[in-house]
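The complex appears here minus one protein chain, its other protein chains still in place.
Let's look at chain A:
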């Protein structure tokens, strides 16, 4: 459907067009969001932008704002700042600066849901409107009932005279750039301590704009000192009309708005803590540890700049989804659109007949196995008998352009026989539940028991039991899944799609396509973020089938909505945990029952759950343990790998339990951990041997010494409750004792004098390339710039295993360690022949070969000159392959090499909204030597940010088998305003003398301790222990409720 923009010359003409059914548009920003939500896109839009005034002026005590005024201009207007500062606050709360430069005041108000509404109502604004050939002025609220042919031309606001007091607050889902949960504004005109008039209003988002007259009456004509704020709050809650949605309840909206108005107008916030705040601190002497701060300043001499950063900043780096070539077709995937159904028939004839469509594929086009999956091939490449979740792929099309491809998708008819929905993962396991897979809904069950658990609980002094619930977190990589595939003239296929393990992608594709692996080249790097979410195959099968059938290159990239519904998510878990200690605080019993959602297929979910269960005791000695974990199939999308890989869910539970027991015993959080810490050298959780270099005690030292414990707690200047908390954790690296976990790499001296370091690892952003440069240059003795990383391309790189599980660092370091001496010798021998010296007298140096016997460092031969004189067919090269170190344990999957960490967090809890701001997020890490400081810092800070989101704002909510969240407008990854104000990262680099395993990868260690540390800090501030993440502000308000004193 084509959109026509009508540009009338007069308001009269515009009104006529509107009366005729056309829709008004100004900046168009809200309208485009509405289209995303599925609202019909109109055929005719009337551009009001040039017809309405866009100026702001004041006359006779009234400020007039033209409807065409951009929101950004409202925000920066001197006149508004001087005369109506309340409106500046409101304007700044709308979306983000870039959007405010497009959106207009008129559009915000006319749409009825805009964030300006409460402030304008409190300011007693009026609107001028054009209808029936004339302009009239009306009260603002009249706008809600005016016919759609009316044009909003200006807002008129009387400047409040004399002394005023105002309140404004937008309650959102995160700190900034958020949809409005509710907006509240109030204005009191005061004379000699007497309230002459009061205007209170709420609105924005799903809350209808409204003045709160009954509550206003409790303020009007009262002395300020005689106001019953508590009664006002009750009245507001009673009077505000709003509604619930998947994100927040009506009850919460009312409470938060009432609190905001009362607090903003001077009534404070009633806070009664269910139990008093803790303000705990480690009692033991603070010991310094050997950690160093990881920062550019502190590690200046080791700081390297990654080779791809300049191109990334400039935008010149070509991602696989950026590739454009003439004649390349556009692919699209048809998704089920129904969460559970049998397929009766698929009719693609109309799509195939559409001009411009080059290929349509269904399961019938699959020559190999129509099944894939990293752990078990239970996922069809294209569904043929049934669909198991809303975005199961059913067919795909390749067409000459995106419009044709979209049209073709709409022409494919699939006849479904709906099946009952399996939504709740606990109910999925009940007898008689509808089956997602014929094999049953219980995809995996793990049990472990040791000691005498009943006897231990019977003699316990303290027991804490709770159910910890964790969300369906979305990876939210900025580059959505996609790329391009080229069928080559020789019958082979070049697959350029972002991924995390090219050789495995190749193997899986080979099975699906019925094409030998040698005929498939898979390029997986660079990719714009993955975090586990691009580990499993995603768009590759459909895209490969299209390219093969079309016989032409095809590109495809999921839009964000399709990525939201189709991508793997973090497995939601319900963890019932019962933990006991004796009178001194020794942990004696732990009983854990986990139920996790797998979604429609296994992917890596069984391994995720098993990893969670490996952490049921945390890093503590608990003699009596019983654990059970069950993984259920549902129709809730697909779950699987995500940074933390199950450990972070369990660490939240166990660390919270330990801290809560500490409270009962009367120990501080460090002391109880010290008392129960596993002892280095002891067997691991399953009784298996673990690698040396255990640093739990040192991480406790670091946490104990953290200066945050000595910061002021209690109320901050904004009336928020400040608390400090900590958590400890450890996380394994590598895939574990069961899976095949190969590593390897190759160094080759190139014709241009560079040393090519080839690894089948992927650059997803985490820093594979700088790590390769750092590790190889260090092992050889040359400069980082001498090393050219070649990665992520099965046509050019050897098997290095998957780029997951924080394993890349080890693979890089081990390869460098094992191959550098050999390559060094070959280079020195070659140089020795040319220089007529002995190889042993030469050394590798930055840029070339130097005399090992001299301290001058001067080069005898530059690498480029050496290369120029070597036989191109026999360039020096060294390669290696090995297995990632693993435990000798095969009864279950267990980790062998661990990282250790502690987080210390300071939070401020807002008693108005129940929202939590993380002020400080410090992480102490022990993971062996730092390979590349910037990448190390980035992994810990970045993991911290994702942990913060997991804890406070992120959940891809599903209802009825469908995602409620469709895009980043409601899926709330932290914004820069949600980032910690400060974050100090320290690293303990030492390894035990007998430790052969080198630096550990830090891709996962940065997330796990964040959630329990934030939870503990909230408990420190409020006495409330959150057990459900993301932590609901409503739960915090409830915990703070029961007013008996005013903070």
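Here is the rule we go by: a contact is a pair of C-beta atoms (placed from the backbone, for glycine too) under 8 Å apart; a residue touches a chain by one contact, two chains touch by 3 or more; residues count from 1.
By our rule, contacts and distances are computed from a predicted model.
Student: Of the candidate names "TctA family transporter", "STAS domain-containing protein", "Carbon-monoxide dehydrogenase small subunit" or "Na+/H+ antiporter subunit C", which one corresponds to the UniProt protein name of the undepicted chain?
Tutor: The chain we cannot see is recorded in UniProt as "Carbon-monoxide dehydrogenase small subunit".
Student: Consider the whole complex, including the chain that is not shown, and state which of A:140, A:691 or A:764 touches that chain.
Tutor: Touching the chain that is not displayed is residue A:764.
Student: Determine which one of A:156, A:312 or A:549 touches the chain that has been left out.
Tutor: Of the listed residues, the one touching the omitted chain is A:312.
Student: From the list A:20, A:39, A:163 or A:403, which touches the chain that is not on show?
Tutor: For the chain that is not drawn, the touching residue is A:403.
Student: Specify the residue from the set A:41, A:439, A:854 or A:890 that touches the hidden chain.
Tutor: A:41
Student: Which one, A:480, A:540 or A:659, makes contact with the chain that was left out?
Tutor: Checking the options A:480, A:540 or A:659, the one contacting the hidden chain is A:480.
Student: Would you write out the residues of chain A that touch the absent chain, in ascending order?
Tutor: Chain A touches the missing chain through residues 2-5, 27-29, 32-33, 36, 41, 47, 49, 72, 92, 95-99, 101-102, 176-177, 296, 305-306, 308-319, 322, 324, 402-403, 475-480, 526-529, 531, 559-560, 764-767, 770, 934-935, 937-938, 941-946, 948, 967-969, 973-977, 979-980, 983.
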